[in-house]
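Removed from the display is one protein chain of the complex; every other protein chain stays in position.
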Amino acid sequence: MTTIEWLLADSPSSRMQARLGRSYRVFNALLRNPLAVIGALIVLLLIVMAAFAPWFATHSPIAGELSERLAAPSAAHWLGTDELGRDIWSRVVYGSRITLLIVALVAVLAAPAGLLIGAISGYFGGWTDRVMMGITDIFLSMPKLILALAFVAALGPGIENAIIAIAITSWPAYARIARAETLTIRNSEFIQAVQLQGASAARIIGRHILPLCSSSMIIRVTLDMAGIILTAAGLGFLGLGAQPPLPEWGAMISRGRAFILDQWWVATMPGFAIVIVSLGFCLLGDGLRDVLDPKQGGKQ
Amino acid sequence: MSAPLLDVANLRVTFPTLQGPIEVVRGISFTVGRERLGIVGESGSGKSMTGRAILRLVRSPGIVTADRLRLGDTGLLTATDAEMRTIRGRRISMIMQDPKFSLNPVMTIGAQIGEALTVHEKLPRRDVRRRVLEMLDAVRIRDPERVFSLYPHEVSGGMGQRVMIAMMLIPEPDLLIADEPTSALDVSVRTQVLQIIDDLITQKGMGLIFISHDLNLVSRFCDRILVMYGGQIVEECQAGKLDEAVHPYTRGLLASVPKLNETRAELPVLDRTSWSQA
Partner (left out) sequence: MNALSLRNLHVSYGETKVVNAISLDVVRGESFALVGESGSGKSTVLKAIAGLAPDWTGEISVFGKPRGKAFDRDFASTCQMVFQDPYGSLHPRQTVDAVLSEPLTIQRIGDQDARIKGVMASVGLDPRFRFRLPHQLSGGQRQRVAIARALMLEPKLLLLDEPTSALDVSVQAEILNLLKRLRQEKGLTYLLVTHDLPVVSFLCDRLAVMREGRIVETNTVDALKHGRMSNDYSSELIERSALPMGA
């Protein structure tokens, strides 16, 4: 029996095999969607680049040679240099670390918080729901970037504070989704069945409701990544995110703005990086939705 | 016997899947005259797909092929989409299982039934209203004037299904396809709804294809029965002679239904292996 046959077996013989088989099917379905594959490759490239930045970079991202300031793209400097003579390619490569850090931390902070708040709110209903959703709505009603700006202004500029600000502004959307999903699941018979077995509310939410919300959450978070990257870049552009000399893409664009007419590459190259990575997350998110969406996948 | 209303020969419905094409209807042939034909089968037998194929309502990627699929002189497989639209409703109507999903929730019942009429005939407003009220009366809705202006969620399941029947029969089609028209209804309402369908069919001399999983119901209600299993017709018989059915599947189905004065300690269970490979 080959590995693939083992993975696709109709009657798996252990929990492990069943779980791996399911992941393999999702993976396979994703592979059949060319746009999703492109998205996944871009995201993978971002991760590899961030992990092995020193190997990809040709120069130091921080130290520059003033004799070579604002050099055009060439064999020595693939994407040119900036006003301090720093190699833009190397800065973009190291910048992927910051972007990935922001994206990962926001996902780790905001998504589970939103998921949990939404699920609790939806499961208990009544006053719990009204209070929690009231708070959520207050956050939702404020423009994301402005709110993030206000937080950063209050907490002081810096990458950590930018991440916290973005996380604080993005959980309410996840809470709303999780609540809506929970409301449709809450009264289903399979939940009633575990209630009858004497399961606690925490167990029902944790083991039975959250797993069903999680796929729509993964899709939503992936699709939101582009927005998060843009918000982070926006904060960086305004000088409220990562501080110099950190090679953050938004801050790089901001610096390049002064030379945009004569030395276009200084602002354009990090701009390309932002566009490509955002697009990658969007494509991957769309692909994941086709594969994971319970409204389509449940019937197969 | 006069020329049949509907003539079907070697009808096949195929769905391509990752594991290769799956045939859900596997080459069935039958004709329907001005009579009540029952198609009986369990889930997955292809009975509903047959009904949908006749109206060309099989969703893509499903593929319908047939040697012959004719309604009177019209070839249903070769008709254009525009022609199909006039055939649906005007010449063949279909009643679905659950009225809740088939009625538009934001239109009044009167307007919906009226629309079925005005799509096919140009009639002055007052005539439409009169015809709709007559039709509501014909499906034994007690207070047609009141029901005319109600919305679908304001009526019960049984009444909803009667509204559906009114809507489907008002353009006076030649053939009615009823797919499990009563299985969402209570027993008491069920009999009444069937009675209404029956009366209207006989009155207007229409043909009926009654699709159901309930062998006993179909045998009481239809003239002729086709039993489907695995996409094929395994048995065809006169409704009154159901107890003379020969195919083991039909006999098994009949035996497995509990009776009101049940004395068997155990119900016989179908052994599918003997014929399912056929």
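Going in written order, the chains are labelled A and B, and every chain counts its residues from 1.
By definition in this document, a residue touches a chain if its C-beta (ideal position, glycine included) is under 8 Å from a C-beta of that chain, and two chains touch if they have at least 3 such contacts.
Given the structure is predicted, the values throughout are model-derived calculations rather than measurements.
**Student:** For the chain not shown, which residue from B:Ala3, B:Ile22, B:Val119 or B:Leu267 touches it across the whole complex?
**Tutor:** The one listed residue touching the chain not shown is B:Leu267.
**Student:** Given the full complex, what residues of chain A touch the hidden partner chain?
**Tutor:** For chain A, the residues touching the absent chain are 10-15, 17-18, 22, 188-190, 192-199, 203, 207-208, 211-212, 294, 298-300.
**Student:** Suppose we count only contacts with the excluded chain; which residues of chain B make the list?
**Tutor:** Residues touching the hidden chain, for chain B, are 42-43, 157, 186-188, 191, 194-195, 198, 213-215, 217, 220-221, 252-253, 256-262, 264-270.
One rule holds for everything that comes next: only the chains that are shown with their structure count from here on.
**Student:** When the C-alpha atoms of chain A and chain B are each averaged to a single point, how far apart are the two points in Å?
**Tutor:** Centre separation, chain A to chain B: 50 Å.
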